[in-house]
Every structure is written in C-alpha cells, then in structure tokens.
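See below for the structure under consideration.
Of the protein chains in this complex, one is absent; all others appear in place.
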Amino acid sequence: MDFRGILDRLQVVGAPGLLGHDLPRPPDPKDKKDKGRGGDPFVWVEPEKLPAFLECCRDDARLSLELLVDLSAVDPSKDDPNLWVVTHLLSLALRHRLEVKCALPKAAATMPSSASVHRGAQWHERECAEMFGITFRGHPDPRHILLPEDWIGFPLRKDYVFPDEYHGISCK
Amino acid sequence: MVETKDAQRTTADPGKREFMLDVRTQDMEVNMGPQHPATHGVMRILVRADGEVCTGAQPHLGYLHRCAEKIGENVEWLQYLPYTDRYDYLAAMNNNLGYSMAVEKLMGIEIPRRAMMIRTICAELNRIGSHLIAFGTYGLDIGAFTPFLYMFREREWMMALFEKICGARLTYSYIRIGGVFNDAPPGWLSEVERFCDVFEEKWHEYVDLLMVNHIFVQRTANIGVIPRAMALDFGLTGPMLRGSGVDWDLRRDMPYELYVEIWKSGCFQIPLGKGERGTLGDCWDRSYVRVMEMMESIQIVRWCLGSIASGPVIADIPKTIRVPNGEAYAGIENPRGELGHYVVSDGGKVAIRCRVRGPSFTNLAVLEEILPGALIADTIAIIGSTDIVVGETDR
Amino acid sequence: MKATAKYFRNCIDALKTTLVGMRITGKYLLQKPITVQYPDERLPIPNRYRGIHYLEQEKCIECLACARACPIDCIEMDAVRHGKELEWISFTLDYQKCMFCELCVYPCPKDCIHMGTEFAFVSYDRSEFVHDLLSYRGMARDAKVRMLEAEEKKKAKEEAKKAKEAAKAAQLAEQEGKAAAGGAQGGPGQG
Partner (left out) sequence: MLTSMLAASVPQTGTNAINDFLAGVKPDYVPGWAVPLTAIGIAVGLTVAIISVVAMFSVWLERKVAGHIQCRYGPMRAGWHGWLQPIADGVKLLLKEDLVPLGADRVLYVLAPALVLASVLAAMSVYPLAPGFFFADIDLGIFFVLAMTSTTTIGVVMAGWSSNSKWSLYGAMREAAQVVAYEIPLGISLLVPIMVAGSFNLLEVSRAQTGFFGLNWYIWPWINPFMLPAFVLFFIAILAETKRAPFDLPEAESELVAGFMTEYSGIRWSFFFMEEYAAMFLYSVVGAFFFFGGFESPLTWGAAKLAGDGSVLHQVAAGTTLVVKGFAGVFLMMWLRWTLPRVRIDQVMTLGYKYLTPLALVCVLGAGLWEVFLTPILPWRHG
C-alpha cells in the first residue's frame, strides 16, 4: 500500500496518538523563502503514545508493520525547541514502509520506551539516550552503548561543545 | 570486579540450560574480547559461564566508535562518501551505494543506465567478497584453517578487479552521488566474466571442503537456533532473517535501481534456510544461506555483463552538491542485512542529520538471547554465524 | 534400529567427508603455490591505482579547488602572484591525514593533480609525512621570461599612454596658447 492507503487505514483503526502527517510538496513560487520539502512522507505521533501506536501498527492485519527497522533522533537546528524521534517500520507481508515522527521538547526530553513492543528497539533507544539525552522510561537496561559511561554532554545535539580533554587525553 | 548486578539481568532462565547440573558451582566471569581471535574486530562479550556452559552474555560495544554521524553534519555531501566506506569495511561498495541512493532520492535525480549497470556489478562482486570473508572466518572459528586461505585467493582477485576500476582495494569511494566516478577500463568486463567462470568451480570446492564436512555440521547444526518470532522481534535482516526461513530480500521485495528488471529476467533466486542439517534457523542454515547467495550474485553479475551498453556514467550535477530541503530514507540489501541511510537536509551544502542503520548493530543484539545455554565452544560458533562487522556496529 | 542406523551413518559420513576434504587439500598440495615473494617479485600495479600524489606544477593556477574538496583539509599551498605568473613557495600534502579517497583529483579545472602508483613511504620521523609536491620552488625560467615580457609590455603601454597624454596636454596647451592669442584678438567674440 502507498502512504495514502496506510494513512487512511491508520485513521480507520484509530491508532492512538496520531496527530497528523506531512507530505513532500514542491516549493510554491509565490514567497521566496519557502523551499518546499522533498523526500518521504511521514506521520506525526504523540511521544507519550508511541509504544501504543507501534503495537497497533504491528498487530493490525492490514498494516502488519512487524519489523522495527530503525529508531533514531534528529536535532533539526540549534534554535528549534523540539527534537524529532524518528521510527522506521517495515512490513514484510505487505511490502511497505512507514516513517513515524514524534516531536520531543529538548527541555523535558523523556518518553516511554518501546522496548516492550519491539525487543530490537532496546539498543536503538540506548544509543538515542546517550547521543541526544532522551530518557526512555521503563527501559530494561539504560546503560551507555557506544560512548564511555562517564561521557559528559550529548554529542549529536546541535548545541554540543567539544570537550577539551577526556581523562587527560586532549580532544583537540 | 565486574558489575555482577547487570550480569544477573540477562534473560537466561536456568530451565533452558541444555546440561542440567545438580552441583551448584560459582559462575565464572570470562571476558571474550575486546582483543580475542573469535570476535570479528574489537568487541567485548562478557560471558558468565558455569564450567563449560554459558549462562549469560552481554556484548559491550563502542571500541570502534568514530562519531561517523557527527562528522556527517560537518562535512559536505560528496565529502562524506569516504566515511561511508569505513562502516562495513568488507562491503564498501554497498555502503557507497546506500548513501548515494539516499541522497539521490532526496535530490530526485535520474542515474544513467550504464552507471546503474556498473553499480550493480560492483555491489554484487563486493557481496561475494563479503560473504567469502564471512565463510572463511567462520571456518576459522570452527577450527578449519585452510578454507580461510582458499577464500582469500578468490577475494584477492576481486580486489584486483576493483583496483583496476577505481584504484583502491578496500575503501573504494567509487559509487558516488549521481553515478560512478569513472568508467570501466577496457578489458575489465571480460575479466569479470573470467572471474565468474573460475569462481563457480572453486565454489563447489568450498562446499565440499567445509559446508558438508561432518565435523562442521556437528559443530553448527542445532546450535544458536533463532525462531522466526524472535528474528522479527529483534528486527534482524539479511542472511540472519533468511536463515530462520523468513522469505525477505530487499532486492526482490522492494527492488531499487535495476533489480526490478533483474528479478523479472528470473536469473536469480533467494536462498532460504530450510533446516536441512538440524532445526530451522541454526548456525548451519545461516552459513548455508550466505554460501548459496554467492552463487546468486554470480548470476546477477552475469546478467549485467550480458546487457550492459555504452553511455554516460554520471548524471549532470553541479560540482558542489546542494540537496533540496527535506528528508529521505533509502534501504538497500547489504551482505549483512538492510543498510538504511536516513538523510535530513535544509537545502544547504551540509547535512542536518545523516543517520546510518547498520544491520550488524541489530543482528548483534540477538546474542544476548541465544548465547545462554550454549557451550563455550558454541558461543564462538554462534558469534561467528551472526557475521557482524564491528565498524558497522559502532559507526 | 533407527539409532544403530544413525550410528553407522555417522561413522561413514564422517569418513567420507574427511576423505573428500583431504582430496581437495591434497590437490592443492601438489599444485604450484600462487603467492609472490614480495620484495623480490611484485604484482603489476594498475595505472588507476591511488598512490602518492604528483603535481604537474606548470599547469597549476593555485585555485585551491583540491584543497576545498578534501574532506580532511590536508592540502595547503602558498605562492606569490606576479600578474598572471606564480612564484611557488610550497604545495604540501599531509599524508598523516590523507585517506587516499581521490576526491581532490576531480574538481581540478586544469587537471594537474593526480595519484601515482607509488604506495610504500615509511620514515622514522612524522614530519616527513608532510610531502611537498612541488618539483621546483620560485618561478620557472620560461615563467620568469613571460613575466619580464609582461612587465615590458606594461611599461611600453604606460609610456605610450604617457606619451599620448603628453601629446594631448601639449595639444591642449597649444590650443590655449592660440586661444589666448586669438582671444586677445577676438576675445569678446568668443566670450
């Protein structure tokens, strides 16, 4: 099914936390600053209801998005107050993909963990936690995965300042 | 000494242990890695063993973390290409292809047909090279030294082919945004043809020497079984998924570039684990799928050689690439699974976010579930069968 | 009965596959090895090989395209411009950082930086890894000759200009002289 079909199915099923969607659109010629948007369509979802949304996508027969391909976060820009948490789902049976995006305020970056829904999300969430400072409530093993345990700061945030040294090793 | 509090949390329930032990001995914490011959690259697995039986396993990563995604936000689009070689350093061509396709999808440009042909040939040749390494090192883990050396004989020829076309042996940066850097030199395509012929004979020797060897089968059948439900729950892809009998391959199910035509021409099938030598989804099935995939890639390369035509090898794109505002995800079938590039741009010369979904990262997570209950010698076989590359796990 | 059948099948299968394996390894035992004794014999290196760079210095116009294209900024160049000619001071490439990705070769408008087939360069001292790709420092002889000619042409042009101005000025002066003289005769007529 293409994105339009999935969206209708989601609205029919009443997937929890579905806010809206965003389609790629050409830049409208009138005002100069509007650059339009290329690439893939995606669905906005409320962060608090992401696990329920994922479970609904997985269990619904017409969607059957049973494979969580990737769960990562994006810091769009320095002055944007929100982080995006982006999840890519894939359906093996019906051969389609869905991108789910949640806007998470940087100040209070906490959301429920969806490790209970997809066991594979556990490591993805651990990486997002250490790189963006998002705390996933209810995560079974919230240790750092790639960075050392005592690393200060969240590297992939746009306002991240490189440390001068780490344990005596200069980072310049 | 070691944070035993965390070690207890692994999901090993004693009921599942193969060898019922009445004598209660104290578990031994053994560090397998980061410098250990069996962990492919720099990865540490904290194995809690009760005698020879492993009761808990915890992979520790990050030893090869090079902040690739942070660099992606500071470097121009084309300048990021050499970094993509360094993820899965055994299949650099496929990584380049993945990244280039994601950016091309966002830019919406069309690639000339000959460039797509050369891309497919290089990607499939690199898939053969990567599976050869997986097959050779797996033999090493089980103890057979010679297949590793035979494997390198073929891979050396493949590297020589890539050396002729792009100049490098391991980190090619050859497939770029908009096509390929330069056209195939004269005589290159006929040498690829010779490589395919010779490879087919040698392939039968690999199967006879290791795959059907009784000791190899004893060491890998019924070991590290991954049922279908666990494979989907962990988000496994590639040979790990097909080894468990799930019929899914991006080249056929969500075809990109030329694979629509190639699949229609019916020149290649998708090998699946069938549980011939043990239960479905064991170590033997996974290596069986990888070995059979090598032959399928040969057929694809043959098809491309048959229908390649002359023409431009690069689309007309400006020297400094500006990607229009937006975001795109492109997933391709890497030898280890689905390699996804999620690219976000605000129309500038530099990416906002360049996320890489490495298949080895997700394939590795399943070890925590299947290692408990196996013998120490089996843990090596199971780790080897997941065929992970640490460069892709740590990025 | 099935167990005993399996028992003997295991034995026979083990022996059979072992003999098959030994046949293959035995075949290669008798064949000639395919490796090359490296320092004495060497494999041919293809011409597109990415080795150490070399620069065709006379074609280079110091446009810094290659320096900008390098992801790790390991190319630095320094030259003094004399009109169109260049007086070279240094063109260094830092091989401690270079990753041989060949991104610097493509953007060059004059196509003068290439990667050679030489790959072995070892040294005891890190500073030796910063290679200077210049074949000569300062200016080439023909470049100097062209520079001198350009200067003479410039001088000649200036003199010609001065001469023209002088001539114009002289003419002007003359006219004023006449006008003043004429003015004196028909002054009020021209007023």
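Miscellaneous remarks
Each chain carries a letter (A, B and C) given by its place in the written order, and its residues are counted from 1.
The rule is short, and it goes like this: a residue touches a chain if its C-beta (ideal position, glycine included) is under 8 Å from a C-beta of that chain, and two chains touch if they have at least 3 such contacts.
Owing to the predicted nature of the structure, the values given are computational and were not obtained by experimental measurement.
Touch, as defined at the top, links the missing chain to these shown chains in the whole complex: B, C.
Of the options C:M1, C:I34 or C:A181, the residue whose C-beta touches the omitted chain is C:I34.
Across the entire complex, the residue among B:R153, B:R169, B:R252 or B:R322 in touch with the chain not shown is B:R153. Within the whole complex, the absent chain has one touching residue among B:L64, B:A115 or B:L210, and that is B:L210.
Think of the hidden chain as still there; on subunit B it touches residues 28, 30, 36-38, 52, 139-146, 149-150, 153, 209-210, 213, 215-216, 218-219, 375-378, 380. Against the chain not displayed here, subunit C makes contact via residues 7, 10-11, 15, 18, 21-22, 24-26, 28-29, 31, 33-35, 37.
The criterion applied here is as follows: only the chains that are shown with their structure count from here on.
If you average the Cα atoms of subunit B and of subunit C, the two centres end up 36 Å apart. Centroids built from CA atoms put subunit C at 44 Å from subunit A. Among all residues of subunit B, none touch two or more other chains. Taken residue by residue, subunit C touches two or more other chains at no position, since every residue touches fewer.
Remark: subunit B residues 6, 9, 61-62, 65, 67, 69-70, 73, 105-108, 230, 232-237, 246, 248, 253-254, 324-329, 331, 338, 340, 342-344, 346-347, 352-353, 355, 357, 361-362, 364-365, 369, 394-395 touch subunit A in the complex.
Against subunit B, the residues of subunit C that register as touching in their complex are 10, 13-14, 16-18, 20-21, 24-25, 28, 34, 43, 45-46, 48-50, 69-71, 99-103, 106-107, 115. Of all residues in subunit A, those touching subunit B in their complex are 24, 35-40, 42, 66-70, 72, 74-77, 86, 88, 90, 92, 95, 97, 99, 118-124, 131, 140-141, 143-148, 155-156.
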